[in-house]
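Once you've had a glance at the structure underneath, I'll fire off some questions.
Other chains dropped; remaining ones untouched in position.
Chain IDs A and B follow the sequence of writing; residue 1 opens each chain.
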Amino acid sequence: MPFQRMITLTTDFGLTEHYVGAMKGVIHSINPTAQVVDITNAVQSFDVLDGALAVSQAYHYFPKDTVHVVVVDPGVGGPRRPIIATIGQYLFVAPDNGVLSLVYEREERVSVRHITSEHYFHHPVSNTFHGRDIFAPVAAYLSKGVDTAKFGEEITDYVRFLAPTPKAMAENSWKGLVLKTDKFGNLITNISPKNIPQIFDGPSKTFKITVGKAEVTKLVSNYAEGAPGELFALLGSTGFLEISANKAAASRVAMADKGSEVTVTIA
Amino acid sequence: MPFQRMITLTTDFGLTEHYVGAMKGVIHSINPTAQVVDITNAVQSFDVLDGALAVSQAYHYFPKDTVHVVVVDPGVGGPRRPIIATIGQYLFVAPDNGVLSLVYEREERVSVRHITSEHYFHHPVSNTFHGRDIFAPVAAYLSKGVDTAKFGEEITDYVRFLAPTPKAMAENSWKGLVLKTDKFGNLITNISPKNIPQIFDGPSKTFKITVGKAEVTKLVSNYAEGAPGELFALLGSTGFLEISANKAAASRVAMADKGSEVTVTIA
């Protein structure tokens, strides 16, 4: 078997249309034995931060040299550039709109190229579906071992945004937000042990978290520790504080959702 | 590695049950190294035209010789025939209910066989799930290189319908419809440059499109050209006219959906 890099997809194309299927068709036409794995294709439509979160939570579990294709691309067909980023041990193919920001944040070695070699595109290139016509074929050629230098010149002014972090409001008070509600109804906040270590410091500290209509004062280490219907805080597998419930959707109990404000007060 | 044809799936079986998983199990039991790729399994339930659209938009991006399994099959267990169609460079396995109509339309060489060799079925054959018991195993044998002639006799009276096209209402007026609303809320119409070239002829022409509660008079070449919240027309990656919005669901803005009437007037 010749050299092969695995390919993953993180997109907002959804599963109800043919979009992801067309991308995979293009990939397999170029590399019939490509291994393509979905991280998720259900990123919230047009939501670059949601895509950035998804890929940043999963890319590092894959074998080194994996090519991660990340397409949340509301600016498709406009001036934003298609890029290949070599970040740590991985390659990324994406629009240059900040969707790799949370990956840049986690790694030290970053090198970004502006993809300009139309030789590697699927022609004709549409104005509205570069996932199929640019990002998929470029990833397929990368999976076959084509060198990143062949796709275009290095750039240093790539787009990078900072993830929203909780803000200190007073000495022992912070305001954060719900980054996303997951399939279980867990409210994943933007609060990590780095931001407010006092929450996670063990049972002696007391805190009060408000989100939606709920007030949460209990920290647990796993979902089953909570009483039925009770809301609690825990450090989730994402590395962020979650507001959760035992066998219930915390989002419904708290009447909160993505974007909801989360306030934290330490006693 | 022996000869292998790739397999794709386009079905209305959904992702919430075990249906697609059972089909893949049957395929891998017959051909353990089969490569199976989903085009989509979220075709609207019972909707043969929706399945026809999905496969017609994606099949040609796959390597030649790919076996496309297309199962939208409300007549399962009744008199409709299971077929293998050789169309252009591809093989299709499907019920003979017209679900391949839009593929027939795009290709010149078509040869269809009625699948009758029960030897290639998964037994016992249920009355309600031929996806698992007939179409999946037949595709698996085809992927291993079994000749199409082994599965049954050629037929010429296969079912074929015409996709709905816009109708001329007056000299400069047409009535079309929304074929589907995609995950982004784009309203994909049945209007193509072949039908009403005047819409796409450049900025000098003026047109008025009505759909739902909206009136659209602007043509753009990509989504980012539109102002926030504004509805516009563009030629989508499907080859059809779309009514869309920039980072918003046009379907919600226009209050229109699949099946909505679209009227076009050229000034």
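In this text, a residue touches a chain if its C-beta (ideal position, glycine included) is under 8 Å from a C-beta of that chain, and two chains touch if they have at least 3 such contacts.
Computed from a prediction, not measured in an experiment: that's the story for all the values here.
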Assembly size in copies, with 2 chains present: 3
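What we mean here is this: only the chains that are shown with their structure count from here on.
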Centroid spacing, where centroids are CA-atom means, of subunit A and subunit B in whole angstrom: 30
Touching residues (chain side subunit A, partner subunit B) in the complex: 12-22, 24-26, 28-29, 32-33, 36, 45-46, 74-78, 122, 126-129, 132
Touch list for subunit B against partner subunit A, complex: 6, 8, 10, 15, 35, 37-42, 53-55, 57-63, 66, 180, 182-185, 221-225, 234-237, 246-249
